[in-house]
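Written below as structure tokens is the structure these notes are about.
The full complex has more chains than appear here; those shown keep their coordinates.
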């Protein structure tokens, strides 16, 4: 349900006449009982870490939001959107310390025939394909491996201590532009997010980092075509992550991905391919290390099958790292299968369950959730092998 | 006032038809001028620490909440409840750093003829008797001593550095079940809150704590009978608090309490008895210390007397610690008398005042609020004696 709080009171401010407008209060509260079991091995045997927990957002991300639109006349409209994520298992938000913040989206927009200009914190263009072409929508144990490996938790690689790409799914301080919706199925957007770093002139003033450091900046775009049963989209983005990686160099994570879905009626199929590469722009090329352009490829195949008021969901996804281990060694890989069922009690309320199995190769250490793999047992180091998990929960939206 | 924001907009999502639904925005803003004066003594004389302050929640706990229910048909309903506590004297919430969080309640429920299943953060069953059978509702200087001593601030005992029982009044990560309301006055609930601790197999993996540690878990229940003027209820709960107490042992705070009220019309009388005990399950019984099962008994007698649009409130409560000092010494005790008057200007708005006097014996150091007792004067140590305080404020709900 979307609640439109229709304006009942006259405006106190004098001046230009105000058009009909509404503010909407909306949200999702999603809770599940979840279990995780993560197994690592060596030639002596195996060890398992496990956890059972009440979790949030197993099917849809829990949230509380406020949004509204004002018709300015002549096709123009202004709108705002403030949306806070909630960890409703504990009643906390996502700020440090647990406070609520509008981390999911915090924007003000001006839109018209030209499209929409949007300012604030919003999803990055490159995240959309990872989530809309995932039958599990990057939530719960079913979340696809592209998202798990490429940045939902840590970017590029878990293997080599790359800095976290805080702009993987969203970017603050951004200016976005969206094509208008009436282009015969074509859609598109671009985003530029300021790094808000200081510049120093002369560069000799620079306190700690080289003048060229631009960590925090994101620039990207996405174009797609949705018509009838088909939806296909291509995205590319560059996220500057490099202040902390190697001093003296600017490091960028470059990502492109292509996703598509086709609804056959009896089933809807999904596919995505993603590629990301971490590039370092060396001030002095002689400083470059042996590892060049580490990164990862990922892909996903998935399907959903409607069954009466329910929906069966399935996906198989993989991630294959590149250049993240010493030359001659095999790069890590991980594969995941997820299966789930959503039973809709209404449009707003659903019961759901998901199960997932993940297999690591060559030292990859991804999980479906829960505790870290055991690293050693009695001094004998272990290699991450497999991770399994389940969610069983309820999603209620309002 | 409860504001029902009736759905005025059609649903955007296609699919199953949605039933009539509403979302309610509600809250309380309660502010008071409060004063506290806490006196400690020795054979040379006495010393007093005092404070005057603007406080929140002297009559009812200040809060802002969002809740709603969706009729799913066939007697089924889904609902959510997100409620944040507010310290409105400073405009802050209860998160570390002062942010708002839904600390008071954060739940999603499915209910029907079978009762209600509720997931998230909620009151513990054992807290209810402490608050509903207290004429002061565990708010302000009148808060009963059972609550003050048993965990509103610190559990079991203030005397011996027991770890705080964070699950005294509420528990996160919980699954609750409530009996349906149509049982001829009988009501009841049970709750299980996950500790969300990791398990290690083999146990040799355990990083720091024994495999049996389950700190954070709560399990409890409550049954009662409310019919006409009578309300009586019994509750029992076990809260695992033990990671930090003695390494190698799991420590549980076990609480049971029995409360009742009877409304004679000219006056309503209240009574409660509470018992809590901190038990340690020693891995190696030889490690057990001399102090066995420290705890506390508490009791309350109270009354409210309606006077026109007002209500006189009075209570006498006590707490008697057990086994918290060395054998041979007398266990600490504390006694408290509270008197108050609430003047209702409407259903939503009231002026109120409360006064309270608390007396400590044998080294108990409870207060009605405000600063700590002075511990020494010119090097001569002092023993806490008495605490007095008042609230004078306004409660406005919406």
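Note that the chains are named A and B in the order they appear, and that numbering of residues resets to 1 at the start of each chain.
Throughout what follows, a contact is a pair of C-beta atoms (placed from the backbone, for glycine too) under 8 Å apart; a residue touches a chain by one contact, two chains touch by 3 or more.
Note that the coordinates shown come from a computational prediction; the quantities given were computed from them, not determined experimentally.
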Please give the number of copies in the complete assembly; 2 of them are in place here.
3
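FYI, only the chains that are shown with their structure count from here on.
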Distance from the CA centroid of chain A to that of chain B, rounded to the nearest Å?
39
Complex interface listing, chain A residues touching chain B:
1-6, 22, 24-25, 27, 29-33, 47-54, 64, 86, 88-93, 95-101, 309, 344-349, 351, 370-371, 374, 377-378, 393-394, 396, 398
Residue numbers of chain B touching chain A in their complex, please.
5-9, 11-13, 15-19, 21, 23, 25, 66, 68, 70, 72, 76, 78-80, 82, 84, 93, 95-108, 110, 119-121, 172-175, 193-194, 196-202, 204-205
